[in-house]
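Removed from the display is one protein chain of the complex; every other protein chain stays in position.
Chain nomenclature is as follows: A and B, assigned in order of appearance, with residue numbering initiated at 1 for each chain independently.
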Amino acid sequence: MVTASWNRRHVLSLADFTPAEYDTVLHTAASFREVLSRRTKKVPALQGQVVTNMFFESSTRTRSSFELAAKRLSADILNFAPGTSSLSKGETILDTAKTYLAMGTDMMVIRHREAGVPQAIAQEMDRLHTNVSVLNAGDGLHEHPSQALLDLFTLCTLLDADQPRLSLLSGKKIAIVGDILHSRVARSNIWSLTASGAEVHLAGPPTLLPKLFADFVAPPLPPHPADHVFAAPQPIQSIPRSLFIHWSLPPALENADMVMTLRLQKERMTNHLLPSLREYHQQFGITHDRLRHCQPHVKVLHPGPVNRGVEISSELMDDPNFSLISQQVTSGVAVRMALLYLMGGGKS
Amino acid sequence: MVTASWNRRHVLSLADFTPAEYDTVLHTAASFREVLSRRTKKVPALQGQVVTNMFFESSTRTRSSFELAAKRLSADILNFAPGTSSLSKGETILDTAKTYLAMGTDMMVIRHREAGVPQAIAQEMDRLHTNVSVLNAGDGLHEHPSQALLDLFTLCTLLDADQPRLSLLSGKKIAIVGDILHSRVARSNIWSLTASGAEVHLAGPPTLLPKLFADFVAPPLPPHPADHVFAAPQPIQSIPRSLFIHWSLPPALENADMVMTLRLQKERMTNHLLPSLREYHQQFGITHDRLRHCQPHVKVLHPGPVNRGVEISSELMDDPNFSLISQQVTSGVAVRMALLYLMGGGKS
Partner (left out) sequence: MVTASWNRRHVLSLADFTPAEYDTVLHTAASFREVLSRRTKKVPALQGQVVTNMFFESSTRTRSSFELAAKRLSADILNFAPGTSSLSKGETILDTAKTYLAMGTDMMVIRHREAGVPQAIAQEMDRLHTNVSVLNAGDGLHEHPSQALLDLFTLCTLLDADQPRLSLLSGKKIAIVGDILHSRVARSNIWSLTASGAEVHLAGPPTLLPKLFADFVAPPLPPHPADHVFAAPQPIQSIPRSLFIHWSLPPALENADMVMTLRLQKERMTNHLLPSLREYHQQFGITHDRLRHCQPHVKVLHPGPVNRGVEISSELMDDPNFSLISQQVTSGVAVRMALLYLMGGGKS
């Protein structure tokens, strides 16, 4: 398996991903998608290696996807359960990570409600001269790179199933709709989609859109425990061109090739950022009717879990002519196998 | 391994099980019981296949039994943890199932406190033209087929260890004692035991017995979320003959060959369906003394977990001359291996 363009120990953010790296992930994931179509869906690539899922913020969907990806690479998995953990006994997050390091963990998949935690752990692993790889599975409002990569893989394989590559999206119009401001999925997708040469159109209620782009892609870090300081996310190298912001849906959908809807957190209502779910759906919910002004081949994505009838109508979600939601989940396993494989040294 | 009589993708209910299907399960489980007596208790039958345990209602005992069965068939297991799931984020149950489908699940083992959920998921899997198998691990007050099959296996191997078969129970008198009305275990057992030609005698307090048999085996479905409609359980094809209902224990125990006690849910008391545990034990608790009027070879079963001194006396539970409770647990692993193996395609 060719993994020429891969020198990255950690996957923390897509801000500095190169086109060659995107293509390596897409190419490797395509190979693993083939493995998944066999009856025996396992390869021995990571046999004897230990992947620790450290989900400080609970998640069944993403954790299961990583767990299955790791199992299909024949790795051993440790699941760190926050509810029953030493954290409630006062241990710091870095000390928890170092404990799993000392047990022999080779890769850590980390989700945390605070931005910067995976970065901080990765820096500590490097400072200690370890070979441990860290994969950000969602940190606060910052990034969720494996989600954006599976979205990218889903879109690219739609256009060329055998040779998915970044350049296929060049010139495409892609709308991202909803609560952009609070979405780590949107942040990661903006990096990958603009890198591809697509035109990215953000649409949402003004209260849920970023005011300044620079603030948006690198949000201020939240307060943290006094005993350790998390590193700030990567500085922004350049503000992507071909990024547009709309306060209403029609200009974003006009001639769009793909529409990405985002999950709406219901707690936005209690914070008075939204009037009602019904009104949100009327203005920003995606329906068959709303797609009339898109390209005829338009496809719709959603990272899940979906609030049916809010971000997207139930009928559209279940319409295989438009919805790519199932494919996204399937892509997730292949892309996460690719990431673990590449980070794990990747000699097939 | 002969699996001639098996064309069933899902195991949801025993209402329409044929004698040939019962015998196939018993025969296959007997083969696996032999595997379990070896030092290395694994076979590669389901290597690379994914079994997802979706226990929306928590259970350690049944989940562990399925998990061990799947591991001994070399399958990969995903455990869906309800506490940390997308359900709390508003996702529908069918969408959760479709997510695990898209990840590559081959078999789903489902427990839910509402009757009909495993059926609804199975129908959706069929509607989508998938090959996914669904196994009902207990749905509301409806059915718990793997429990009834392990009870059947326990009883039949008692009578012929090498060739357990349904017809061995023909003409036996079997008492089922306790809270029949709220027991999915009793419902499933009634189908299998009456199919065998046994005489089944139900005994319990009037408040915990069904009034009309037809209502009992197909209970009205509880209210459900507005966004999806669960299918009603299978219509009843025929009311079994040789089924008797008693409001007191002695006529049920008289000359009985086997006695099945049911777990008493303590919340029945708060609902004023029962006066007190002590009074219940005096009237329906099984003790050495109470067994005097049964056949001398009588055996006692309980699905567990047991409230010692309520459904059964502590002394009787621990008496290996009468109690089959341990054997039931051991049978559980063999029977669940058989079910997963048969549903998984069953070529040895």
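One rule holds in what follows: a contact is a pair of C-beta atoms (placed from the backbone, for glycine too) under 8 Å apart; a residue touches a chain by one contact, two chains touch by 3 or more.
It should be emphasised that the depicted structure is a prediction, and the values quoted were computed from it without experimental measurement.
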Residue numbers in chain B that touch the chain omitted from display: 36, 38-42, 58-61, 64-65, 67-68, 71-72, 83, 263, 266, 304-309, 314, 326-330, 332-333
Contact set of chain A toward the excluded chain (per top definition): 47-50, 76, 78, 80-81, 83-86, 89-92, 95-96, 98-104, 227
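Basically, only the chains that are shown with their structure count from here on.
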Chain centre separation (chain A, chain B; CA means) in Å: 41
